[in-house]
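Quick one: structure below, then a few questions.
As you look at this complex, bear in mind that one protein chain is not there, while each of the others sits in place.
Note that the chains are named A and B in the order they appear, and that numbering of residues resets to 1 at the start of each chain.
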Amino acid sequence: MTLDAKIPSGSIDQKWTKYKNSVRLVNPANKRNIDVIVVGTGLAGASAAASLAEMGYKVKALCFQDSPRRAHSIAAQGGINAAKNYMNDGDSTYRLFYDTIKGGDYRSREANVHRLAEVSANIIDQCVAQGVPFARDYGGLLDNRSFGGTQVSRTFYAKGQTGQQLLLGAYSAMSRQVGKGNIQLLNRHEMLDLVIVDGKARGIIARNMVTGELERHSAHAVALCTGGYGNVFFLSTNAMGSNVTAGWRAHRRGALFANPCFTQIHPTCIPVSGDHQSKLTLMSESLRNDGRIWVPKFKEDAEAIRAKKLRPNDLPEERRDYYLERRYPAFGNLVPRDIASRAAKERCDEGFGVNSTGEAVYLDFSAAIVRYGKAEANVKGLHNVTDAEILKLGKKVVEAKYGNLFQMYEQIVDENPYETPMMIYPAVHYTMGGLWVDYELMTTIPGCYACGEANFSDHGANRLGASALMQGLADGYFVLPYTIGNYLADEIKTGSIPTNTPEFDEAENNVRKQLEGFFTNGGTKPVDYYHKKLGKIIWDKCGMARNEEGLKWAITEIKKIREDFYKNVRVPGSMKGMNPELEKAARVADFIELGELMCLDALNRNESCGGHFREEYQTPDGEALRDDENYMYVAAWQFTGNPSEPNLIKEDLIYENIKVSARSYK
Amino acid sequence: MNLTLKVWRQKSTSEQGKLVEYKVSEISEDMSFLEMMDVLNYKLIESGDDPVAFDHDCREGICGMCSMFINGEAHGPNRGVTTCQLHMRSFKDGDTIYIEPWRSAAFPVIKDLMVDRSAFDRVQQAGGFISVNTSGRTLDANAIPVPKEDADKSFDAATCIGCGACVATCPNGSAMLFVSAKVSQYALLPQGQVERKERVLNMVKKMDEEGFGNCSNIGACEVQCPKNISLDNIARMNREYLMASIKPEN
Partner (left out) sequence: MASAIFKSSLTKKFWMALTGIFLISFLVVHCAINATIFFNDGGKTFNVWAHFMGTNIIIRTMEIVLFAGLLLHVIDGLILYFQNRKARPVKYAYEKSSASSTWYSRSMALLGTLILLFLILHMYHFWFKTRITHLDVTNHVMMIDGLEYENLYAQMQLVFSNLIVVIVYVLGCISLFWHLLHGFKSAFQSLGFNHLKYKNAIAFVGDAFSVIIPAIFAAMPLAFYLKFIQ
């Protein structure tokens, strides 16, 4: 099998225009006879469902939550990038394209990324037209802020709730189509298998989570917009329900899974506090606009802080180590996520960590509070203000920018971040890997598409901040609605697809067999037992740093977990009715198989790039060392029936518009 | 700490439910309320019982899925937080905690503490949007300046997470806070003006059809709202509705 990414010819800035001009169309009368299933209702899914329904297709939209509005895109905090250059700081489509490729450590596909940069500006226009209340300045125009890995301000935001506002915008567009009857909404439904007829995706098997029934849904195309698989780590910033099941079941049916080991560890999350923890909470990257990251310069101070004998505020400036500013003077605290995370790990591993577990660094706003306080005093024409008044004014400004994040922090940690520096530590956040898709976002199964975080396409080995929202909406609003027509143009004569066929029978039986197996195995251990065990192995061996020995060990351990899981897991209740443990069991079964593939992929990639850091491959000063000669390719894995023996198929990455060089943020 | 829980158990919508008492021990103060529920469920599964079904997803206070009535209050005793953000340090060793589902005719119980809030979706479908198709050819985002104050107020209304605490806590089971937040978000923006009247009329109509109660300005919703959505939004919706009823055409 060879992979054809179907990249249009021509110069990079003309590929998408040319494609759109020549892509086949489906006329309105025919669209009415074509069914499309969209699985997932996050930014990618909701925007795709809304756009496809507006165009006239008959859409079914599934989400496992009680409402499409709950999808985890809602939790994205900091912002969304767009090459608008409203700030007049030299931004352009090319710069956004360049920053994204470089940020991804030269492991993403040029044509897809350029298209993303091109449509980024349309996203902002579209969202504003929908009534998304972005932050504005006093002139009534949109405000921007900076994110890591860039030297311009191109991030649009709505306080610390940008994802919420964007998702609710897409949800409102989708609701409009549901109201019109163009979308059939299937909430509390989970896709459990993909049905393939004559080599084409023709429908899905879904479980109605309220009644427990298995349902058959047929369609001419299926779009998987199901997000990332960060929950394979058990502890991540993902929602509890986020899962890989839809994507994994498609993978088992023939869709290739690309770069599974490329996972993003986000540098600024609230540190783990104990074994009881069920998830981790992100503190937006936007905080690095104003917060300075540091640890004590001397070990004795770090020890005193850990023993609670010393308060961070009492440590004088000269005894602090602002290690990002020290190591990366050009980008300072705004280096890309993978670099910031590794630097935090490096300091903590060296014994400079500041919480009781030794796995935390400070994110300090005191300088920003003073700076804003002084500016505010100037604006208000106040003279002879006391330091206390400056602090008060400054805290107000910081509250207006990040209030909800500070409140979240205080709820969890029980400390006031306006008074003492925040403690943060890296945590699993995003997965760059995903289903392999071509330029049209189609997987290797004809008629089966993957959009948003569920595909692998745009972020290479590391995603820049505020680019996930951009990609999700770009795929859903502006890419899939065009590219899907190219495939569906051949389907206008197909007519409605029956579900009483052997293919649907086989798929439903397949699902039923798996689910029923959970009740008849006589097991004793809750699903979470396995999930935690799996997560710990992957975090330790396939997390921020990996090495050959650890990965090999992990692979054998995961195999054991897989065998033990099916024998000894206990799922109470029955197939009938609401059964959250059954849902979890089916998801964890897939996570176990995926976890093994992640380790295999990490083991295969004998280089360090972006979020994939192999300890054997690093520069003398501890930076990632790529091997472009041997690994400048997308590793796409094919399921063979045995999760331990997947086939590796390579898509070579060709850079025609960007000079590939060592990534430097110094 | 050790706690006594009185949890509402109900097998399905059609069956009768009742409060069942459970004991949990070794609960850490740093646990979130839902992590405490995880401990209970882990124990129930190990002992072969049916775990308590409850809605939850993001566990960081933004998705709006968690929905428990804890000790007589929506999302528990703390203000401005959801159940998932509530931590056990808000309770004392030996406490008895009542945990019930949202109670509303419009939110039937699905199982245990899970309720069906799709009525909110249907209200939104009736008009909670601006009719703009995806095109990439809309106006430039900066073509219409929006006064910062309006944009900020619109944002504040838009931060509603649709959890339903307002309905759960309102003695009348009214959904006014939820609906008015959506109406306000659009009424405050220039983009929302074209459909302004139609929107409020349709959304209120749907709200009534779904079986929510009538607002009598008790104000409990505002107090219990995890996102501090203001009653001013309800006043604004009343205004919008009045104007739209008097002169429905634009």
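One rule holds for everything that comes next: contacts are C-beta pairs under 8 Å (C-beta built on N, C-alpha and C of every residue); 3 or more make two chains touch, one makes a residue touch a chain.
All values reported here derive from a predicted model rather than from experimental measurement.
Asks: Determine which of the presented chains are touched by the chain that is not presented, and list them.
Replies: So, taking every chain into account, the missing one touches B.
Asks: Would you indicate which residue among B:2, B:25, B:193 or B:214 is in contact with the undisplayed chain?
Replies: Answering carefully, the residue with contact to the hidden chain is B:214.
Asks: Kindly state which of the options B:43, B:103, B:148 or B:196 is in contact with the chain not pictured.
Replies: B:103
Asks: Residue by residue, what part of chain B touches the chain that was omitted?
Replies: 6, 8, 19, 69, 71-73, 77, 98, 100, 103-106, 169, 171-174, 176, 204-205, 207-208, 211-220, 223-224, 231-232, 234-242, 245
Here, only the chains that are shown with their structure count from here on.
Asks: Looking at the complex, which residues from chain B come into contact with chain A?
Replies: Going through chain B, the ones touching chain A are 11-12, 28, 30-32, 34-35, 38-39, 41-42, 44-46, 48-51, 53, 55-65, 80-81, 85, 87, 89, 110-111, 114, 116-118, 120-121, 124-136, 138-142, 145-148, 151-152, 154-155, 158-159, 161-162, 185-186, 189, 191-192.
Asks: For a test of understanding, state which residues of chain A touch chain B in their complex under the given definition.
Replies: 47, 50-51, 54, 65-72, 74-75, 84, 86, 119, 122, 124-142, 158-159, 161, 164-165, 168, 171-173, 175-176, 178-179, 185, 187, 210, 237, 239-241, 273-274, 276-279, 281-282, 407-408, 411-412, 414, 477-478, 481, 524-526, 528, 570, 572-573, 577-578, 580-581
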